[in-house]
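Note that one protein chain of the assembly has been removed; the remaining protein chains are unaltered in position.
Chain nomenclature is as follows: A and B, assigned in order of appearance, with residue numbering initiated at 1 for each chain independently.
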Amino acid sequence: MHRAPSPRAVEPTTRHHRTAFSGSGLRRRLLAALVAIPLALTAAACGDDGGEAAADPNKPVELSIFWWGAEGRAKLTEEALALYTKKHPNVTFKKTWQANQGYFDKLATLTAGGDAPDIFQIDDNYLTEYASRNVTLDLMSYKDSGKLDLTKFPESLWNYGVVDGKLAGVAFGENTQGLVFNKTLLDKFKLQAPTTGQSWEDHIAWAANVSKVAKVPGTQDPSADYKAFWVWLRQQGKDLYKDKALGFTEQDVAGWFTLWQGARSAGATPTPDVIHEGNVTDISKQLVVTGKAATSWVWANQMPELKKNTKDEMGVVAYPGDPSAQWARASMYFSVFRGSDKKDIAVDVINFLSNDPEAAAVLGTDRGLPSNLDIRKAVSDSVSDANMKQSIAVQTELGAKFGASPQVPLKGHSKVRSELIKAAEEVQFGRQTPAEAAKAYFAACQAAIGA
Amino acid sequence: MRGRARTVVRLLILVAILAVVLYPLLWMVGTSFKSREEIATNIGLWPEVFTPSNFRAGWQNFDVSFGRFFANSAMVALLTVVGNAISCLLAAYAFARLRFRMRKIWFAIMIGTLLLPGHVLIIPQYVLFKQLGWVGEPWPYLPLLVPQFLATEAFFVFLMVQFMRGIPYELDEAAKIDGASPYTVFAHVIVPLSRPALVTTAIFSFIWTWNDFFRQLVFLSDLQDYTVPVALTLFIDSTSESAVGPMFAMSLLSLVPVFLFFVAFQRLLVEGINTSGLKG
Partner (left out) sequence: MPSGSASPGPASRRGRGGPRRRENVAGYVFLSPWLLGLLGITAIPMLLSLYLSFTNYDALSDFSSVEWVGLDNYRTMFTADPSYWHAVRVTVTFALVAVPLKLAAALGVALLLNRAFRGVGLFRGLFYLPSLLGGSVALAIVWVNMFNRDGAFNSLLSVFGIEGAPWVNDPRWALETLMALAIWQFGAPMVIFLAGLKQIPVELYEAASVDGANAWRQFRAVTLPMLSPVIFFNLVLETINGFQGFTAAFVLSNGTGGPVDSTLMYTLNLYIKGFTELQMGYASAMAWVFLVAIALITVVLFSTGRFWVHYSDGEDR
């Protein structure tokens, strides 16, 4: 089975000799020849591939689709795709799924080989990287023609899939920042639960009190957590990114680190080694679950999953500060490969999964709150899991207060995230002052986004 | 009596080291019997509540039974063993015993191929195999297996070269004086005496293939075709659900075949090679 190569791959190799390797020496030309061997083979192998396969609507088509997740998601997705096949018997699916470990490594490798799946799941960490390299199909024209119906999506949510004016991915599920706390523990010591709208200072004071009374650190120090930093920035009238640059200053970072340095000396947080554990762990080992902190900073829709790993009751509220700084974040997207030869059908499948009541009922809240508001309502009403109910209630309540979404993160976002962990830990372990770490972090971010 | 005392002392030392070495594995066994809540909170060795259901849950966690992944892994690992044993032995004989033109240059290149970190080769390899038409179809395991039959694992070539060079050279000379060709020497002298190297190669090929994650992940795309290491990662999606208990249970089970393979094959090491009559 061969798929159409990406548009780049079918361009005649001679052109590349002129552009990429022009003015080269002998050695370079030899290397170019080496590259050309596989390319020539591609061109030969795929010479018969034309445009859309949709000429005959009943011609059998197999679409490849790739997502990350666990077994539960796989079952639901396969079931929903089967519904599509039931309605369009000529369309079948080659389904590939895996856990998120190695997902983007494999996706990159397939993409580099001109072999990306027709439909793939992606997150805001990588959306810009893929979109800016023209891997993703611009879905704007499909949206405008109504083939991709986003009318029931919150405006800010689908907009969170727009990169440089192109609709690079369809938001598939919504989530927002959520502060999960151990309700059982707080009740036991007759302590108040944190509340939405609580100021950062109040939250830290509250956490310090929890540490003192319950002998469990009140809050996981989130200074290494980009999503907490991001909310905090937006509350200061800043942002993580602004156009093609950073939306914050070195002083902002220093202020953020100083805030949490204060929290640590007030005893509101665990020790640095435990904070580190929380910084790198997967959600089943979040500190609120392992009993090493009374609160963890996660996504609101992860709460029910956290709950499964503990006997204690959990609760969830917004991050501290003005909740309007939070936004409807696309928990993930589905994108279509620009080199696919079945683009129209691929878009139709995404449209189906997003808007078909039956399919959406199957998918439920597995990828986040359904993007389509009508469906969200229907699904929310039918949810039976108490924790999921609570999570949805909080997200719905916050949804009314959401401000506009920020822009989709720039290229280099993953570096911006990992450098924050490093810089924050330098401060936590007492190896750098907030100012030093902020300086290093700011410089690293500048380099990462190529500013 | 002195010999007996020494045996006891040796045994005691071995058991002491073993206790330290095996503790983490015991902990793994304990954890595989813990319930989900207990895994997050109880870091002790033994579960408070014994939960054997992790094994059943793990085995049946996917649409495809875990046994299928075992079968896939076993097939890939066994074919890899065969491929490596044959192809690397041939190459090693050439390097270790035959004088041919450019031998030293080829040997240096062979060592050189060991040195490049593999991650930068993944994409070029993928592109190459795709051009060759090996990816996905006709058989998803082609990119994993064909290289093994072409001695691309320089580690094993080098290993066998080092072992072969320990085989007394006089044997070759004697055979040659009797008019034996290099092929006869190979078949009648080298192959019978290379058993330790072959067994070692077999053990490592099997175990490393059994544990190899990245390449199998990249080239296999259908749940039906997944191997054990790929399947084990499916239990834990760090962004959503994770089934740590079943994962531990299946990890433990996945040790059983390799452990048995090892114990069976190491016997061949124990017996050693019969060198009586040879002068070293």
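Everything below uses one rule, namely that a contact is a pair of C-beta atoms (placed from the backbone, for glycine too) under 8 Å apart; a residue touches a chain by one contact, two chains touch by 3 or more.
It should be emphasised that the depicted structure is a prediction, and the values quoted were computed from it without experimental measurement.
Participant: Using the definition of touch stated at the top, determine which of A:114, A:217, A:409 or A:434 touches the missing chain.
Facilitator: Final answer for the missing-chain contact: A:114.
Participant: Tell me which stretches of subunit B touch the chain missing from the display.
Facilitator: Residues in contact with the chain left out: 7, 10-11, 13-14, 17-18, 21-25, 27-28, 31, 43, 45, 86-88, 90-91, 93-117, 119-121, 123-125, 127-128, 146-147, 149-152, 155, 157-159, 162-163, 165-169, 176, 181-183, 186, 196-197, 199-200, 203-204, 207-208, 210-213, 229, 232-233, 235-236, 244, 247-248, 251-252, 255, 258-259, 262-263, 266-267, 269-270, 272-273, 275-276, 278-280.
Participant: Footprint of the hidden chain on subunit A, which residues?
Facilitator: 5-6, 8-9, 11, 13, 16, 20-21, 24, 28, 31, 34-35, 37-39, 101, 104-105, 108-109, 111-114, 129-130, 133, 135, 271-274, 276-277, 279-282, 412, 414-415, 418, 421-422, 425-426, 429, 431, 448
The rule is simple: only the chains that are shown with their structure count from here on.
Participant: On a C-alpha centroid basis, what's the spacing between subunit A and subunit B, in Å?
Facilitator: Those two chain centres are 37 Å apart.
Participant: Quick one: which bits of subunit A touch subunit B in the complex? Just the residue numbers, please.
Facilitator: 1, 37-38, 41-42, 45, 66, 68-75, 78, 94-102, 105-106, 108-110, 112-115, 281-285, 289-291, 302, 305, 308-311, 366
Participant: Going by the contact rule set out above, which residues of subunit B touch subunit A in the complex?
Facilitator: Subunit B reaches subunit A through residues 36-37, 39-41, 61-63, 122-123, 126-128, 130-131, 133, 135-137, 213-214, 217-218, 221-223, 230, 233-244.
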